[in-house]
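Quick one: the structure is below, and I'll ask about it shortly.
Selected chains from the complex are presented in situ; the others are not included.
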Amino acid sequence: MAPGVNNMDSLHNMPARAPTKTVSIGVVGLGRMGKRHAKTLLYRTPTAKLVAVCTISEVELAWAREFFAPGSGVTVYDSYDKMLQHQGLEAVWVSTSTDLHAPQANAAIAKGLHVLCEKPLSTSLEDAQSVVDAAEANPHLKVMAGYSRRFDASYREAKAKIEAGVIGTPFMVRSQTGDLRDDTGFFVRYAAKNGAVFVDCSIHDIDLTMWFLGDDLVPKTVFAIGTLTHHPELAQSRDVDNGIGVVEFWGGKMAYYYCSRTQAHGQDVATEIIGTHGKIMVNLIPRINHIQVASATGINHEVPPEYWERFEDAFATEANEFCDSILENKPVPVPMNLGVKGMKIAWALQHALWHNKSLHFDRNGNQIDGPAEN
Amino acid sequence: MAPGVNNMDSLHNMPARAPTKTVSIGVVGLGRMGKRHAKTLLYRTPTAKLVAVCTISEVELAWAREFFAPGSGVTVYDSYDKMLQHQGLEAVWVSTSTDLHAPQANAAIAKGLHVLCEKPLSTSLEDAQSVVDAAEANPHLKVMAGYSRRFDASYREAKAKIEAGVIGTPFMVRSQTGDLRDDTGFFVRYAAKNGAVFVDCSIHDIDLTMWFLGDDLVPKTVFAIGTLTHHPELAQSRDVDNGIGVVEFWGGKMAYYYCSRTQAHGQDVATEIIGTHGKIMVNLIPRINHIQVASATGINHEVPPEYWERFEDAFATEANEFCDSILENKPVPVPMNLGVKGMKIAWALQHALWHNKSLHFDRNGNQIDGPAEN
Amino acid sequence: MAPGVNNMDSLHNMPARAPTKTVSIGVVGLGRMGKRHAKTLLYRTPTAKLVAVCTISEVELAWAREFFAPGSGVTVYDSYDKMLQHQGLEAVWVSTSTDLHAPQANAAIAKGLHVLCEKPLSTSLEDAQSVVDAAEANPHLKVMAGYSRRFDASYREAKAKIEAGVIGTPFMVRSQTGDLRDDTGFFVRYAAKNGAVFVDCSIHDIDLTMWFLGDDLVPKTVFAIGTLTHHPELAQSRDVDNGIGVVEFWGGKMAYYYCSRTQAHGQDVATEIIGTHGKIMVNLIPRINHIQVASATGINHEVPPEYWERFEDAFATEANEFCDSILENKPVPVPMNLGVKGMKIAWALQHALWHNKSLHFDRNGNQIDGPAEN
């Protein structure tokens, strides 16, 4: 809502009606994000009824058995197949490592369950496409890609302003995903299962680009470079811990990205959308709260250590809208095929990086030179 | 949590356990804030079970009957007495106009119900004290003053930093509560029932002062001035729409406040805590999200239109902690007597304004000159 | 100039004409600021010809004799009387301690010289008035009060926006002057000669108030409190190192001030001007340059250690406009009598602090109660 509008008596920000129904939902994967999704479903999604969780990790199982004590109404499974047979289960939230996303999503669809599948859909384009195909073959099921930034209030306001013409015609996006440098070894373990940096990180920025510049964008040329500054182990998987990618689209639009695993200060996700008559800046100077501290060294503010602190509200909105789409039989807010489109650009960047050369596409988006796409 | 800490695998920000019990709660008053509290209890407080709401306003009743449709599990009452007899009701959230806070809180206590009472406790110090007395006479009941800012993440972080010694010894607070200028007539109606500006607005700033400088603060001298710039109708109640208050405490500590009903840009609640080795600034430049728009007129960002947008999370935390105090039989986070202490300072400011002179207190906090306190 | 205006070919910010004449000027007092004024006259004031400097301090004399080496064209004097007889001297910049301002200004006027006299004009209202009287008796001389903030680009832009109606009718000013805490002992020596805190510091904020709200403002009520947190030696002169002052003006306008000698982070001069339709904020978050550093502790920026870094450009503008007023025989930008008006309010605040009570004025600005004014 525009500030300055007098809405003293209004119901601004209120749902239309108190919830009267719920979706029975299970979460698979209880790592860093799985736990948080479970919390979001319990604490901030009145239309969700969390009935089951599943993991094969002993550590995660131990946590789950304590957290979901009797009386919580949540059954803990150590087998995904068993969870899929949970009585009354209606939907699954797939929050495992990327290599499991596609097979688990497909298994849930095969069981007639709605699915929210974390991004990226897969480390392989073929597997990702198989989920899209399964979703299209089951139009009665809600199958949704977990592009959480599309649910963030700031990015939504950016989208609304663009549509309102505030910056004229948008023609360019700069976007970056920077993660806190990890000194614990967690990240190297994580990376082994979650794909290269453009596919794991920049895919969010690519998705935002399509959202802001037009879902009909066709890439024309891509290029990428990268470097290893903190995680030499990544060389084994030909990955980098800091990368820069550039995408030129047919029709004169452009985007450029920075992805980093080594930000000293925390989570630094910033986006600029530039138009003919203005630009929108989202989170150029990250901050975790409303505090600044003045002391002998200057004025300091802290930043979110992780994307959770930055996007916690967005995850809650995502969960609520996913449940709404099921309860009210509406289209999902982020259809599955969008995820595949972004993955193609992400993989092209990865290939440009590996081969140290620009790659080119025809007007239909088919790559016309260089290495095979995947 | 401090940024820069690697907590990749941690359960940061997670509750200790999934909820297994709930508190059956009723909300009385469904005006601007009552509706929002109801939403908070429904959407963001898994340990609350909203079972009843109550209002005598026809407009609010019509809304409530539509919002709480059958199946929502919420009974709509048009009589507070009837709601108090709701089967299984355990707690009441008092969110009516200020003149009703004390009698309704007292009635609920008399029924053996827990109470969360919105600030200020009353427009009269005697009535406020009666709630404190009733609470003390019923120590098994959780009776809590609704000082929502104490639940705000930024103010809590400020408190934590002060306790950690980040600014040395704090000796001074500047705090302001500025509301969006209302051109609809809502505010003048609101003001008739909610008390003068220092008692309605600055009471938050006074409460923060005690929290940051010490709950044992004793006022020594107060002074206040004010002016009417937009709501001449307030002259009837000797109120102002912009006021400045100053409080000197015994022992060399100080505070000064600005309260305004006429901010053109929206909700502007800012606080500075100044210590011997630094200062903490909370929300000096208000902003509603992470967006800035650059255009031909410069770079612009929007601000929250109301305190709801600024403090929505704080209200959710407040509701959760109130329920926790009941379920786990813990002390309430904001005991009722704190509310009365702040009210005394607020009323002294109001009197200083009315009589255009400084008022003085002895070391026990008893006023030693000027008009009677109330 | 408004941003967004295309002025590619314009002479924006250019003087009308290259200088062809200069004013021969002498600086008396070569302390912290005297040195800087000398530099400003040498480096940034092409219409000034610095011909003489004067100090009775041995330390300052030693510095001056080395700095103004032969060839610099500047004669170093150890006697103010001798400097006043310097051949061809046209103007004097009085930059000694406050107790000397008035007699030195009067001596220069008596010699037929133009005078720029640093604020405050005196520690005594009578002495200050004597300079005003001398100036009025010599209308051919340019006699100017050194309220440097009136030459600052940001404050000037604030003034221009107010006059353009950007914030509607301004009715209130909040302004603060915070100096870096001094641990060297310099400040205590300085304070002995430069007056109490409201007279030395807040006088700038008072002057800004009159500039922004109207030079015809008449005080109605003043009040002040203060505390000693770092310089207990100031108790001897009944001074404080942190003070808060409030001024209500006849007609519904208000101002409040904070002055501090103990800011941990540096120079913190901030001003808000609040009107019926907006507010202008000047320097709410001080910063010394365009840099922010992100590191494991968050994002930090530095602040000016002294007012010099904040107002260096303003001092240059002041020097240029003073010389212009002489060369072009124009009125001085800050007439002497303004300085006395602000001093009266500053002294009233000081008295309210000493007597711990509000003081009152009639519509003509005459104090109607309390202690004598000075």
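Note that the chains take the letters A, B and C in the order they are written out, and that residue 1 is the start of every chain.
Just so we're on the same page, contacts are C-beta pairs under 8 Å (C-beta built on N, C-alpha and C of every residue); 3 or more make two chains touch, one makes a residue touch a chain.
Since we're looking at a predicted model, the values are computed, not measured.
Undergrad: With 3 copies placed here, how many are in the full complex?
TA: Number of identical chains in the whole complex: 4.
Convention: only the chains that are shown with their structure count from here on.
Undergrad: Taking each chain's centre as the average of its Cα atoms, which chain lies closest to the overall Cα centroid?
TA: Nearest to the common C-alpha centre lies chain B.
Undergrad: Please report how many Å separate the Cα centroid of chain A from that of chain B, as a whole number.
TA: Using C-alpha averages as centres, the distance is 36 Å.
Undergrad: If you average the Cα atoms of chain A and of chain C to get two centres, how far apart are those centres in Å?
TA: Chain centroid spacing, chain A to chain C, equals 55 Å.
Undergrad: Would you kindly tell me how far, in whole Å, the mean C-alpha position of chain C lies from that of chain B?
TA: It comes to 41 Å between the two C-alpha centres.
Undergrad: In chain B, which residues are in touch with two or more of the other chains?
TA: Residue numbers touching two or more other chains: 3-4, 167, 264-265, 277-279, 281, 284, 295-296.
Undergrad: Name, in rising order, each residue of chain A that touches chain B in their complex.
TA: These residues of chain A touch chain B: 1-9, 11-21, 32, 35-36, 38-39, 42-44, 46, 50, 63, 66-72, 74, 153-154, 157-158, 161, 166-167, 180-184, 186-187, 190, 264-266, 277-284, 288-296, 299, 302-306, 308-309, 312.
Undergrad: How about chain A: which of its residues touch chain C in the complex?
TA: Of all residues in chain A, those touching chain C are 263-266, 268, 285-287, 292, 294-303.
Undergrad: Quick check: in the complex, which residue numbers of chain B touch chain C?
TA: Touch residues, chain B against chain C: 3-4, 167-169, 171-172, 174, 221, 223, 225-230, 242, 244, 246, 248, 252-254, 256, 258, 260, 262-265, 274-279, 281, 284-285, 295-298, 356-358, 360.
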